[in-house]
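The complex appears here minus one protein chain, its other protein chains still in place.
Entry: chain A
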Amino acid sequence: MSDAVAIDNPTVADEGQSSAWRQRLAVLDKWLEAAGDRLNPILVKETRQAIKSKQFAITFVLLLMLCWIVTIGGLTLLGPGVYYSAAGGELLKAYMFLLLFPLAVVVPFSAFRSLSSEREENTYDLLRVSTLSPHQIVRGKLGSAAVQMGVYLSAVAPCIAFTYLLRGVDVVTIAVMLLYATLGSLGLAMTSLFMAALAQGKHGQVLLSVGVVTMLLGSFAGSAGLAIAYLDEGRYEVSREELRIFSAGALTFYLTTFALLYLAAVALISYRSENRSTSLRWAMIVQQAAFIGWMAWAWLRFNYEPEGLIVALIIGAIYWYAMGTMLTSESPELSNRVRRRLPQSSMGRLVRGLLNPGPGTGYLFAVACFTGLCLMACAALVYVQYVPLSQRRNYQYPEIIGGMILLWCYLVTYLGVGKLIIAGINRLVPVNAIAGFLLHVIFLMAGAGIPLVIQLSLRSMRNAGYTALQLSNPFWTLGELLEGGGFSDKEIILQSIVLGAVAVCILMVNMPGTAREFMQGRVALPQRVAQDEAELHPVEIKPQNPWEEEAEAAADPDGTEA
């Protein structure tokens, strides 16, 4: 017995040490647990899955091995040249090529799969009945794409650091390239998630996954080409202004589009009575504002180019047409859930109405936003009057103004008629956003194509070039006006009047339906909901003015309640 005490028992010491370790681990565990609590549940689960996933491990090991092969191969080829030639650029090209494949294809595609396989495996219903919000679902999927991306980046990072040691590339170039790759990958992941959210049925899913793969492979080829071209070009010169401006512009476009796709994906997986439109409309407004800001800046900076205005208007018209096609296929009935939050006053409803869900408000919203863009263009036309001719090109007013009017008329007409068509079909079968978009496009193609076919089939007119028959064809008419200069001023005025009259008629025809949407009043919060709301978020009665505050302080001199 005493022997046992005398001997410095190694196992006991070990145990003491390991229990200390265990304690430390337990603390760490607790800390991680607390941190993990705040993380997105989907992110946590998918990271756990990825750690155990064979496919992930294989991709990772493959990437590592390829990097090593490239490194060893490169060094062997260089031989002693490694000491004096600046070979970093060449090797970096190879590494970027290797890195871009997982970033541009593997990560976004697994984001797409992870959302669409929830549908196939029936787990999507389980997510839906849980209290996870659509925001959390999309963010979780996006987050796990980001984690995967981080892992791939860290696999290639040592190699990329190595290229810096080899000389030939500078840190800024590497950093900018990696930043672009990361942002690009996240953007592709977001786009893929949006597509996955879009694919509701089985056939749609197959079709869209083909689309997604094509898109991803295309962007892989494109981005690899860009990276190589960029490295051939040399380096990222922070001092070059155009480069900075281009980057900032691209970043604005990226961020606003990202937000739009994110909100659209969230809207697609939200339940039907939820307001799925207002946040998207805000995002569109922000995107248009950013667009106007950049165009205005560029216009002022680069000699007030008249083409700048035209290009901005054309882009704006295409943008609002595209957005309008989807907005006009929303349901005309506001759900009670949405109507609970409508402003109480009719004035408030009128102002906020444009942002409310509904095909009529959507139509008016798209038209109003494009009208805003036109007004900005008009302001620019007035402004340029005061710029001395020596500093700017001459403006062809009839063509610019005529082009603007035609764009406006075409937008109003095509969206308006398309909306009526959708409303008609909606009575028979429900039309979703994709179907709405297709109906619009088919109608546009018909409007442009049918007169073309007629003209080509009439022998007398076949070689006549542009004729008045083509007035319903926006592409040819605008092309003739802006590029060919094929119209006299008189013709332009005539066209504007005819198309303007049609557009105003269409707008008027759409008004009753739109007005009905605006008239929908607020509904009271059901009592049960109000009761629950009060239980969930008890309203603290805050002092309304300093006197009450003082009185409260006097009643509670120690401030214990605070």
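Everything that follows uses one rule, which is that a residue touches a chain if its C-beta (ideal position, glycine included) is under 8 Å from a C-beta of that chain, and two chains touch if they have at least 3 such contacts; residues count from 1.
We adopt the following convention: contacts and distances are computed from a predicted model.
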Missing subunit (named according to UniProt) among the choices "Cell envelope biogenesis protein OmpA", "PqqA peptide cyclase", "ABC transporter ATP-binding protein" or "Protein arginine kinase activator": "ABC transporter ATP-binding protein"
Hidden partner chain, touching residue among A:21, A:246 or A:271: A:271
Among A:62, A:127 or A:469, the residue in touch with the chain that has been omitted: A:127
Residues of chain A (touch criterion as defined above) contacting the omitted chain: 33-34, 37, 41-42, 44-45, 48-49, 52-53, 121-133, 271-273, 335-337, 526, 528-529, 532
